[in-house]
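Of the protein chains in this complex, one is absent; all others appear in place.
Naming follows writing order (A and B), and every chain is counted from residue 1.
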Amino acid sequence: MNISASILEIAVVLLGVVIMLADLWTPPKYKSWLGVGSAAGLLLILAGSFFLQVNEPIQAFGGMYVLDAFALFFKRFFIVATMLVLLISVEYSKKFQSGSGEYFSLSLFALSGMMFAASANHFALLFVSLELITITFYILTSFLRHQIISLEAGIKYLILGALSSAFLLYGIALVYGATGTMQFDALRAQSANMVQSPLLLVGLLMILAGLGFKIAAFPFQIWAPDVYQGSPNSTTAFLAVGSKAAGFALLMRLLMSAVPDVALSWEPLLMGMAAITILYGNLCALPQRNLKRLLGYSSIAHAGYLMMGVAAMSLNGSGAILYYLSGYLFTVIAAFLVIILVMQHTGAEDIIQLAQLHQRAPGLAGMLALSMVSLAGIPPLAGFFGKFLLLRAVLEQASVHTAYYGLVAVAVIGVVISLVYYFGIIRTIYWEKQQLVADEIHVSPISRVVLWVCAVLMIYLGILPNRLMEAASTAVESLKF
Amino acid sequence: MESQLAQYIPVLMLGALAATFAFGTLLASAILGKTGYRSRIKDTAYECGMLPVGEGSARFSVKFYLVAMLFILFDVEVVFLYPWAVVYKDMLVEHAHLIFGSMMIFLALFLVGFIYEIKKKAFDWKS
Partner (left out) sequence: MNSPSLAACLIFSACLFCTGLAGVLLRRNLILILAGIELMLNAANINFVAFWRHHPASDDVAGPVMVLFALAIAAAEAAVGLALVISIFRHYKSTNPETMEDKSS
């Protein structure tokens, strides 16, 4: 038994418990300091994670849990993501009528679920960690519980989420029945010679449906727009980066280390899912006037781009996913922070609210434009390089299967469509003539720091991608694909 | 290829059977229910005897649901204690720290939830 392997998760859970208890005795005036405190705690844990050495994969809890370079990469990613989300929710928490302290501790518990998911090496841990994330998110999405739209988002997410976890659990039961094991290493050995077993394939298909829901890939994306629109802004950002990345971590671990032989025969299925998700997300985003709903559809499209990396079924494809997710993280956080700051007073979320933003707040306007450019994939920002890596990984595989050319074509079409709506937002910021009652926009020091960090990293990752690329490629090597 | 497809026939049959069952019961209740001689008296809760007073489903206080939810949570989490108690004696020989420590950690987390509920006055029924 090797409990010390999960030291990072233990630290995060402890931090969450401490914040939850501290919240009980903190007067309401000082609650926002709990958010800053938990972000600071996460910074310490992040620093501590660099003392962990994983030359060899370390297994713990009877092979249920594995700590390897892949898991460690994702753990750091999740810690950074949660840290930024906590900082932007400090800004947003004024909107909560009560319980902002609980919002912070719930975010930390969701983080612990994501970190366990990164290390899952057994279906039991996969299911429990996924449910820890999802159930926490049911609460986080309906946190504005005096607003009907937030409650509706919560209940929609709950019903569809619980439905998908029922499919997931049933699928796990079928796989367990077919192979007699739920441990991924044993499953890898077992599944190699039963690629044709219908029980195994039906089970895996149901598991794919359950995970597809988490990453909002077609045809399991129907919840995404409503939930993205209705949730508190900070939760929407967390959903877009944290929950989605956890889904991809599990999907990659499952397809590449647990059942590689089955996954190889599923390439056409994965390609189809990726292509339809890209087209659906981008086409539906075109007519949207609500900014959060637009970002919801754009996040479906991004899930499609990421699915391309899974469909490529290669080390380069997986490395590209890790890189893309990292760039996407900073872009989305920056975009949502600007949205929170600009729309603080109005409450409306129509794109027209951004009109003439460059006169009211040139810094924020520039920041939002920068993140839109990065999302659209224009060089030299992080978003461009991520898309480039993904497309390259897919093209490399084209010698195996010519359908990959089709996937690349669809992705390029998707990028072209997305230019229309991303530049629509930029046009509104700078050239829309309509005058609005201009509110004074106050940017707190914390937000300023977050925006600077995101901007610097977005540009840094675009211009000097080497270090992150190296980290990503060493991380995916431990997938043993 | 054909033999491969033939392997899916049991799965197909299972699906068909399940679908027939699910929709069959729905159909059966639609056909069999609400037929025959009906009158207002037939539809009352008691055909003879006392007349029902008030609504059929009584409104419960929201407090009831709160208590019910807390009960479900604490009741179900205790399920982990049973297998633990079963293997406790066997594991005590070799992994004494493990078997004892893991349950103590579990109960400590439980205690945190309990403190939280007390401080949030979830057990305060009067207010």
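Quick note on the criterion: contacts are C-beta pairs under 8 Å (C-beta built on N, C-alpha and C of every residue); 3 or more make two chains touch, one makes a residue touch a chain.
From a predicted model like this one, the values you see are computed outputs, not experimental measurements.
Asks: For the chain that's not shown, point to the residue among A:I139, A:L391 or A:A475 touching it.
Replies: A:I139
Asks: Which of these, A:I3, A:V18 or A:I155, touches the one chain of the complex that we don't see?
Replies: Residue touching the absent chain, from the options given: A:I155.
Asks: Have a look at B:A18, B:A85 or B:L107 and name the one touching the chain we're not showing.
Replies: Checking the options B:A18, B:A85 or B:L107, the one contacting the hidden chain is B:A18.
Asks: Decide which residue listed in A:V36, A:A173, A:L283 or A:A403 touches the omitted chain of the complex.
Replies: Once the missing chain is taken into account, the touching residue is A:A173.
Asks: I need the residue numbers on subunit B that touch the omitted chain, in ascending order.
Replies: The missing chain touches subunit B at positions 14-15, 17-19, 21-23, 25-26, 62, 65, 68-69, 72-73, 75-77, 79-80, 83.
Asks: Going by the touch rule given at the top, which residues of subunit A touch the chain that is not shown?
Replies: 123-124, 127-128, 131, 135, 138-139, 142, 145, 148-149, 151-152, 154-155, 158-159, 162-163, 165-167, 169-170, 172-174, 176-177, 180-182
Keep this in mind: only the chains that are shown with their structure count from here on.
Asks: Compute the distance, rounded to whole Å, between the mean C-alpha positions of subunit A and subunit B.
Replies: 32
Asks: Where on subunit A does subunit B make contact in their complex?
Replies: 1, 17, 20-21, 24, 196, 198-199, 202
Asks: For the complex, give me every residue of subunit B touching subunit A.
Replies: Checking each residue of subunit B against subunit A gives 4, 7-8, 10-11, 95, 98, 109, 112, 115-116, 119-120.
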